[in-house]
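Quick one: the structure is below, and I'll ask about it shortly.
Apart from one protein chain that is not included, each protein chain of the complex appears where it belongs.
Chain nomenclature is as follows: A and B, assigned in order of appearance, with residue numbering initiated at 1 for each chain independently.
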Amino acid sequence: MDMPAYYEFCCRVKIISGHDVLERIPATLAELTARRPMIVTDKGVVGAGLINIVVNAIGNGVDIGAIADDVPPDSDLRIVNSLARLYREKGCDSLLAIGGGSVMDTAKGINIIVSEEADDLMRFSGANALKRALRPLIAIPTTAGTGSEVTLVAVIKDHEKHLKMAFISNFLLPNACVVDSRMTLTLPPAATAATGMDALSHAVEAYTCLAKNPLSDAHALAATRLISENLLKVTLNPGDKEGRLCMASAATLAGIAFGNSMVGMVHTLGHSVGSVCGVPHGACMAILLPYGLEYNMHKNGHLTAELLFPMAGAPVYAATPKEERAQTVIALIRRMNQELYEATGGRHARFFKEALDRDGREMVPKERLPDIAETALRDGSISYNPEDLDYDDFLMVMEAAWEGRPLDTGLIRKG
Amino acid sequence: MKNFREVAAGKKSLKKDYVAVMMWFMGRAIQAAAAVDMAAKKEFAGMPDGFTFALSVMPNGPHMIIGKDQRGFVRYKGWDPDGNKIDLDMKIKNIEAALLLFTFQESTTLATARNRLVVDGDVAHACAVMRILDIVEVYLLPKIIAKLAVKRYSGWSFRRKYLGRVLVYVRSIFSF
Partner (left out) sequence: MYLPERYEFFCPVKINSGNRALEHVPFELDALNARKPLVVAGKDVGERGLVGVIIDAFKDSGLAIGVYDGVPSAPDLKLIRELFNIYRDRGHDALIAIGGGSAADTAKVLNIAVSGKPEDIEGCAGENLIKKPLKPLIIVPTTAGTGYEVSKYAFFAGRDYASHFLMPNLAVIDPRMTIPEDAVTTAAAALFALTHAAEAYTCPGKNPLADAYAYTAIQLIMANLVNVIGDQRDKNGRLSLANAHAMAGCAFSNVALGVAHKLGKVMGDLCHLPQGLCMGMLLPRVLEREMSEGGYHIADLLLPLAGFDTYASTAADMKARRAVEIIHDLLKDLSAANGGAISRIWKDIQVSEDTLQDIAQRAGVNEASFDIDGCAKILREAREGR
């Protein structure tokens, strides 16, 4: 095992996980001396009946100041401001964020405004602009994927000025995250598959990219193992409580791994496909993950090879010759996508050509690929990718991922 | 109390001077590369006119400030952050980390991976600046060091590698 010449590792979030841990929320609030939380969530979470479960589990001991359920799928500065006003009007003193990435980001944004008594959120953008602890924030994830319950970043968009602001600070970490299997039991199969593959991409990229370290590796290995053992199972059988808890824990572990070791080109391209064509993040990750591993093979194939152990288990690992392990990992991820495709009745896309929106329209028209490659040049995650990519390289990878054929290794320019 | 003492804030002048000189040279080289290298030109074209960025050492310098003026020309604007509105500040966390970078023991890629840099400003522009730094390093450094400094040291034509290198050197030193 290689010890990096220098690394940093941190996850200060208290993690509470289990089948019935929502009931721990009142005690956790009390430890944080909070009495009147505001719930921040979205319509999807409310529609799935999850807010009722949380409110019932909390019981009468806690006085819920407000329930804000209008967080859009894409975090938005205007909503952050209006919810901060609501928080003040209702005299709240803490936040419960219940949802996926956008809800977490929104709650973090609200927390900055109400804690710093600021009007202008922008003043706190960038790294380490916050200097003191914010109001208590408890995160309750409802997708087993994003890992944003344990990351110190918030991304908030100003749709009027077309700005995307990133906020990075230890103080943005939630004080606690409550990972309860009841929160993901009703997640539909296609979303389960996509968010699960997002978590897998966090673990795999953290393990194989440039900012890896032994501690994040251990988190990534455990996450990879849990996902490989459980993702197909819960996609086929959404009511599998044990499997759901394993997936939720895996997402948290993978979130810690990538929060510390970052991600590479799979996310670079995935963010770009998301912003150009609106394809959900998890769906992009599922499609792109094998390509990222193929592209970087000459630099980190030995690391990819190690992932065969958590992906396939000890017997398969032992039976596979060393030089074939990396290729086997890539083949296994492709097979996983195929199985998830079948398990979701074709809703889990295996390549971009077959990614369809709700009305059955193609989401990624081939003529948008150059735009995607161009956008990728502006995404920070590329710094952590082992091999360099320029516009032509991005386009080459996208063309393969669009059609669903393996990368032509002859086209990879090796540094 | 015995065994207690207060230690006032000190200085590491020599190290700072070295980094300041390297930054001066790097700044001039960026200005030169922006004039002669197609890839560098293209990266600067993506920045708005009047855009200013800095590479600096925390907590109080030195700084390297590069600006694109209203007519689109790229200029090295010196080391004094006062009087410059900096849109993008790429801050090295301390002078020792800067020294690792400017003695080429750690590439910008590694410094980023090791969390020794803080980006204050738009990430998209920061990506462009990182690529510009890579280009300039390939121009300035002997192959054996440049190969360690950048992820992919290949694909450069003979003309770009050698003629370009001469031009960047000459322009950096004589500043035109």
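The working rule: a contact is a pair of C-beta atoms (placed from the backbone, for glycine too) under 8 Å apart; a residue touches a chain by one contact, two chains touch by 3 or more.
This one's a predicted model, so the numbers in the text were calculated from it and none came from an experiment.
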Which displayed chains the hidden chain touches across the whole complex: A, B
Have a look at A:Asp20, A:Glu342, A:Asp392 or A:Asp408 and name the one touching the chain we're not showing. A:Asp20
Checked against the full complex, the residue among A:Lys131, A:His162 or A:Arg358 that touches the missing chain is A:Lys131
Just to verify: which one of B:Leu100, B:Ala149 or B:Val168 makes contact with the chain not shown? B:Leu100
Footprint left on subunit B by the chain that the document does not show: 1-12, 15-16, 58-60, 93-97, 100, 114, 116
When the complex is taken as a whole, what residues of subunit A touch the one chain not shown? 1, 3-12, 14-21, 33, 128, 131-133, 169-170, 214-215, 217-219, 222, 225-226, 229, 242, 245-246, 249, 253, 256, 306, 309, 314-315, 317-318
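To be clear about the criterion, only the chains that are shown with their structure count from here on.
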Using mean CA coordinates as chain centres, what's the subunit A-subunit B distance in Å? 33
For a test of understanding, state which residues of subunit A touch subunit B in their complex under the given definition. 4-8, 126-128, 166, 210-211, 262, 377-380, 382-384, 386-388, 413-415
Which residues of subunit B touch subunit A once you look at their complex with the stated criterion? 106, 109-110, 112-116, 118-121, 123-124, 126-128, 130, 150-155
